[in-house]
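For this view, one protein chain was removed and the others were kept in their places.
Take a look at subunit A:
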Amino acid sequence: MSKDRVVVVTGIGATTPVGGDAASTWSALLDGRSGVRTITEDWIDSVPVKFAGLSAVDPGDVLPRPEARRLDRAEQFALIAAREAWQDAGKPEVEPTRLGVAVGSGIGGITTILAAYDVFKEKGWNRLSPFTVPMLMPNGSAGWISIEIGAQAGTHSPVSACATGAEGIAYGVQMIKDGRADVVVAGGTEAAIHPLNIGSFAAMRAMSTRNDEPDRASRPFDKGRDGFVLGEGAGIVVLESEEHARARGAKIYAVAAGAGYSSDAHHIAQPEPSGAGIQSAMRRALESAGLTGADIVHVNAHATSTPAGDVVETIAIKEAVGTHPLVTSTKSMTGHLLGGAGGIESVFTILALTERIVPPTINLDDLDDGIDVDIVRAEPRKLPGGQIAAVNNSFGFGGHNVAVAFTSV
């Protein structure tokens, strides 16, 4: 099997705080609509952050009840997005042993764990759902997707906090390049809007507390940013060898041209201040894709709206790629989906290439000092015609940096 196989994207799926599928999500992003809103749960008084990017469509309204009750919410999002992507790809006929899955979650089934522990304490072990373990395990989503589509080439679940979704896609690309599979369903999912998570992230002072203006709270690159906004949902793509896709006449969105990884080895939760690790990941992504910085017209930035991270990333983009790409942070509208972020943001990067338009970073009223890259503010901006390329950045607690490069077809 050739090592230089070309990998293409033939299907996309997403369920996010701004839309229940990829199309409605994309249209909301181009309209600059925020999905962040006030949480109305009865536990809200126990935490200092009163808002989040709640999913636009509740998965319980989409899935049949018997199915939903045996899935953690993160698995529900993943299955919904995977089904959309699989359908969008035309449900490819593929040998089961040539079909893989690479879908992870940053945190896993935390709402299941906590609810199950309450049942355990109050009613005893015998009242735990027999599905508790498959619901709480972070590889549960990947397992369910593999069963759904009959994937037997290998089912994988990278776990790298907020880089998880991008790492899933990077891993899926590599599976096909290495000749282990012809088709891989890849991405990330998260469902972590729970008071314990909010409390724990708030304890790190990592979250925005702009409780009086939830839809203005996620403001990457803005001087007034005060932390990230938690979001939930999933983003999934169908990756396919170009040969396989062409042979069946599939619609091709983009080429998943390459990926780069690095790790900061610096601090468990803070970005390395020079951005050297981010630069390495981006450079390696370009190298593996056979691209140069000049080819990159767009970067979907990780930029989460924390004071520490956003400016460092722009410096790294400038060093590794240049100041010319149109940079945006769609987290300004979706919030931060943690393990789902790299999944949905890869979908957005792919759509930016196919539609030749970059969604804006909203809430960017006062650009922070030290930012030299071209950030798309307020309104979407057009990308040029011809052969173009874009990068999706995703970074995670633990020091993980992942960059995935896509090119137009």
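We take it that a residue touches a chain if its C-beta (ideal position, glycine included) is under 8 Å from a C-beta of that chain, and two chains touch if they have at least 3 such contacts; residues count from 1.
In this section, contacts and distances are computed from a predicted model.
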Quiz prompt | Protein name (UniProt record) of the chain left out of view, among "Heme exporter protein A", "Branched-chain amino acid transport system permease protein", "Phage shock protein A, PspA" or "Acyl carrier protein" | solution = "Acyl carrier protein"
Quiz prompt | Full-complex contact with the absent chain, from A:K91, A:R127, A:R248 or A:H266 | solution = A:R127
Quiz item: Residues of subunit A in contact with the chain that isn't shown?
Solution: 64-67, 69, 126-127, 129-131
